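Shown here: the complex without one of its protein chains, the others still in place.
So that you can tell them apart, the chains are marked A and B in the order they are listed, and the count of residues begins at 1 in each.
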Amino acid sequence: MNLLDIRNLSIKLLSAQTPILAVDRVSLTMKEGEVRGLVGESGSGKSLLAQAIVGVLDDKWQVDADRFHWRGIDLMRLSIDERKAIISKDVAMIFQEPMACLDPTTTIGEQLEEAVADDQLTGYFWQKKQQRTLAAANLLHKVGIKHHEVCIKSYPHQLTEALCQRVMIAMALARRPLLLIADEPTAAMESTNQGQIFRLLASLNQLKNMSILLISHDLENVTHWTNTITVMYSGQFVEAGTTQHIFNQPYHPYTRALVDSSPKANMQIPKKSRLMTLPGSIPILQHLPIGCRLGPRCPKAQKACVEAPKVKNYHGHQVSCHYSLKGSY
Amino acid sequence: MLLFTLRRFNLFLFTMVLLTILSFSLSFLFPGEQITNISGKINASPESIELIALHYGKHESILSQYWIYLNHLFKGDWGLSMTSQLPILDEIYNHLPATIELTISALFIAMIVGIPIGFIAAINHRKKSDDLILSFAMIGYSIPIFWLGLLAILIFSIQLGWLPSAGQISLLYEIKQITGIQFIDILLSDSPYKWQAFQDASSHILLPSCVVALAPATIFIRLARTSMLNVLETHYIKAAMAKGLTFRQIIYRHAIRNAMVNVIRDVGLQFANLVTLAMVTEVIFSWPGIGRWLIESIYQRDYTAIQGGLLALSCFIFLVHIFTDFVYATLNPLAREKNRGSR
Partner (left out) sequence: MARDNIYQEEEFPSPLVQLWFYFRQSPVVKVGFGCFIFLCLLAIFSPFISPYSPIENHLDSILLPPAWDDNGDVSYLLGTDNLGRDMLSRLIQGTSLTFGLSFIVVIISLVIGVVIGSLAALTKGMKSSFLNHFLDVILSIPSLLMAIVIVAILGPGLSNTLWAIVIVLIPQFIHITRNAVEEEFNKDYVLASRLDGANSLRILYYSIFPNIVEKLISQATLAQSAAILDIATLGFLGLGAPIPMPEWGAMLANGIDLFYIAPWTVYLPGLAILFSVVATNLVGEGMRHALKARKEN
């Protein structure tokens, strides 16, 4: 059974004069214990999608979906409060800029303690305070912070970015979630720290069988840590499949361009030649092309591309393109 | 925190030096003889003027004159009031406590009323109640204070007869002045009518302090609203939502505290404004405070009184300012440590 099954989710921005379709009919499925990468350039709507899943978008945004199932439960039929209860119990999210995501006037300890859900505590109310403190310390140990005494007393600005991100992960673990959504957890971090955070996430996935949705703009980096990848472009679904497929045999011209744009050690290219890039730049939200939004930049584009392509499924490798590169392999 | 305290203390010293320089130079700027202005002795014979001039070091350099002036201030010799010929310090001691009482109670009313309303407006952002509160706030800080005072007297004292319109306490009660703050004095006194006196004093202070509080309260509404709106847009509120806290928990545990921090920072600045309002209100409500005394002094060209009053009132305001700074620092861990840097 799929953990998360989303079909044709759209997100509209209502505050402008004409509503803007920021995310256009994107589908996403997650299995238990899976690490899925969600890749796209900045502004491709991947963060929006994640926030829509967790339900923290404010009322400027309108979210619709054809299907939104969580472990077989149809969340669309539930009331907002019930949906929130389920999601907040099983899904946790960590954000980019961890420092800004911690309350600056409250100590780390207090913030960790309030993340511990009441039903995890046993005993009478006077014991709960102590249990919470214990739970907070345990959580810090789990994310590899040994000196929890110091950490618990500190304020967020006294810690480094990487430590804050660990604290954020600890908080996310407090509810023992089945799915962790990591929204560019290592943006603005040094690469040694990046590695640490990714390794921590990978070990959590293996030890606790926790699914992870890893959002990133860096396809190459993500391939080291994920089983499957979903690619988005400008709010549209592009391609989804196993990491090997996506990286070695991309079917979509956009994914092809993404893969080709990064240099590889064994690449056979003439000296001083340019790396492959797509012409033009990402369209701004106010002037999105109709049909396939890659259209104006796509080397394969033809007349049919003014209509949005349907998603085609080749043995679990989904692609949304009229002229997929399947035949070329 | 120690560094923070030292810095504030430093600032306080600097302010005192500046204020005394200002008040010292005023004695030159005011019309009339400088020696008369600084000592307050009018109608003195030429010989005694010569004596006073000697006393104040008139024949020495301007720096040592200032030094002598400072010495006088520290010894408690602030000169004589030109109209009553009483020592200025006594006059200030008689009048300042009433002003402290009025302004502090008004500040509390303004904060207790204004800040929660501002928070409510922010939480109901872009709804009817938000607009309603905002327009109320707009009118509140546009009303001229003297007009508001007059209307309040007309409605509550004369037409409805609920509250007295003038003075600090009914003359029937004889309360000995100990600290100068009326309420504490009443509680300290052994009069058999203690509680009646207390009630009377509270009914006297209610109307003027509400009048003073209206404009600052509306400013606090706006400050609290903007600050809350900013806080609600931050990432940590979003993260707290993703953590599964309810809206109520988020507001009480995170939002209010962070929003308060920004409001408290501005309370000190608003206090100077509040004292201005209190001065006018004292005139209208015949409140025996320092504001009324100062305004009367200017009618009577009592320059010594203006100097002394300026010094005392600004000191008081600055102390409140520093106090709010401390509250701000205890609430905000960032402020305590930022002072290591240059800004």
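Structure notes:
In the analysis below, a contact is a pair of C-beta atoms (placed from the backbone, for glycine too) under 8 Å apart; a residue touches a chain by one contact, two chains touch by 3 or more.
All of these numbers come straight from a predicted model, not from anything done at the bench.
Residue in contact with the omitted chain (choice from B:I49, B:L187 or B:I295): B:I295. When the full complex is taken into account, the listed residue touching the unshown chain is B:M138, out of B:L6, B:L51, B:I112 or B:M138. When the whole complex is considered, the residue among B:L18, B:I112 or B:L132 that touches the unshown chain is B:L18.
The set of subunit B residues touching the chain not shown comprises 11, 14-15, 18-19, 26, 29-31, 135, 138-139, 141-147, 150-151, 154, 268-269, 272-273, 275-276, 279-280, 283, 294-295, 298-299, 301, 303, 306, 309-310, 313-314, 317-318, 321.
Heads up, the rule we're going with is that only the chains that are shown with their structure count from here on.
Distance between chain centres (mean CA atoms), subunit A to subunit B: 53 Å.
Every residue of subunit A that touches subunit B in the complex is listed here, in rising order: 51, 54-56, 84, 88-89, 92-93, 95, 97, 100-106, 114-115, 117, 155, 157, 168, 171-172, 174-175. By the touch criterion stated above, subunit B contacts subunit A in their complex at residues 234-236, 238-245, 249, 253-254, 257-258, 261, 331-334, 337.
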